[in-house]
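Read the structure below first, then the notes.
Now for chain A:
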Amino acid sequence: MIDSNTQVTSTLLYLDDVSVSFDGFKAINGLSLAIEPGEMRAIIGPNGAGKTTMMDIITGKTRPDTGDVLFEGQMDLTQHDETEIAQAGIGRKFQKPTVFESQTVRENLELALSGNRGVWASLFYRESEADAARIEEILQTVRLQQRANELASDLSHGQKQWLEIGMLLAQDPKLLLVDEPVAGMTDAETVETAKLLREISKTHSVIVVEHDMGFIRDLDVKVTVLAEGSVLAEGSLDHVSAHPDVIESYLGR
Partner candidate 1 sequence: MSSRISHFAAALALTTSLISASAAFAEETIKVGVLHSLSGTMAISETTLKDAMLMLIEEQNEKGGLLGKKLEPVVVDPASDWPLFAEKARELIDVNDVSAVFGCWTSVSRKSVLPVFEELNSILFYPVQYEGEESQRNVFYTGAAPNQQAIPAVDYLMEQEGVERWVLAGTDYVYPRTTNKILEAYLKAKGVAAEDIMINYTPFGHSDWQTIVSDIKAFGEAGKKTAVVSTVNGDANVPFYKELANQGIKAEDIPVVAFSVGEEELAGLDTEPLVGHLAAWNYFQSVDSDANYEFIDAWHAFTKDENRVTNDPMEAHYIGFNMWVKAVEKAGSTDPDAVIDALPGISVPNLSGGYSAMMPNHHITKPVLIGEIQDDGQFDIVYETPGLVPGDAWSDYLPDSAKLISDWRAPLSCGNFNTETNECGGKGAE
Partner candidate 2 sequence: MISAFLFRGLAGRIAWVAAFIALLGILVPLSNLMLPSDHALYVPDYIVSLFGKYLTYALLAMALDLVWGYCGILSLGHGAFFALGGYAMGMYLMRQIGSRGVYGDPILPDFMVFLNWKELPWYWYGFDQFWFAAIMVLAIPGLLAFVFGWFAFRSRVTGVYLSIITQAMTYALLLAFFRNDMGFGGNNGLTDFKDILGYTLQNPATRAGLFAAAAFALSLALVISSAIVRSKFGKVLLATRDAESRARFLGYRVEHVKLFVFTLSAMMAGIAGALYVPLVGIINPGEFAPANSIEVVIWAAVGGRGTLIGPIIGAITVNLGKSWFTAQFPEYWLFVLGGLFVAVTVFMPKGMLGTLSSFSDKVKSLKPAPKPSQTEAGEMRKEGEAS
């Protein structure tokens, strides 16, 4: 398909002809996708298009039946589990905000902070000044410094979303997968979030899955449209929304 070895090795994430089915239902069907280093990509598609399953495949939660998934050109993601993939530099934010509710905001960030994840290392971990400073910085970025010592469960829905994004930042991955970051947010929060993501994308590669067209427009990035488990169209938002198939399957009618 898009093959050429140089392209593969320079590509950050590369999916080729990936398929997976659950009990006969093809959730992903011959999906191919390439993300360049430093790129931010928005992925849209109707319910059941396979967006979340695609993320599951990239992060090692689901094994594809066929196809290749390569990270940084050499790491075959289908052969690794979630932990290894996360350690290799892919971070993920869930559709439903998932933070550690019984711990404080600061502790959540501390857990996410990059570093040795081993049992002994965490047993004897002492917070360094650099770590503390980094946490402060992220708190600032996600606008939670006022609530740093409160339990995550006490945060509002939007703040949880931000905390989770903050955790992604703390993890400092090469690629961020962000699943519906503005679901349930107020308009103001949505605008803030878009701003935040654009800022992040300056230093990281990002894949955003979202329904909110206004938000996608705010992001102003290349858009991939998924339907029935494969790519329907790719390009700028205006380009894809003019695409007849997209109009047919997604925008209604």
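Selection rule, in plain terms: all candidates are chains of the complex that A comes from, given by their letters.
Assorted remarks:
In the analysis below, a residue touches a chain if its C-beta (ideal position, glycine included) is under 8 Å from a C-beta of that chain, and two chains touch if they have at least 3 such contacts; residues count from 1.
All values derive from a computational prediction rather than experimental measurement.
Between chain A and the candidates 1 or 2, a touch occurs in this complex only for 2. Every residue of chain A that touches candidate 2 in the complex is listed here, in rising order: 59, 61, 81-83, 86-87, 91-92, 94, 98-104, 107, 110-112, 117-119, 122-126, 146, 148-151, 167, 171.
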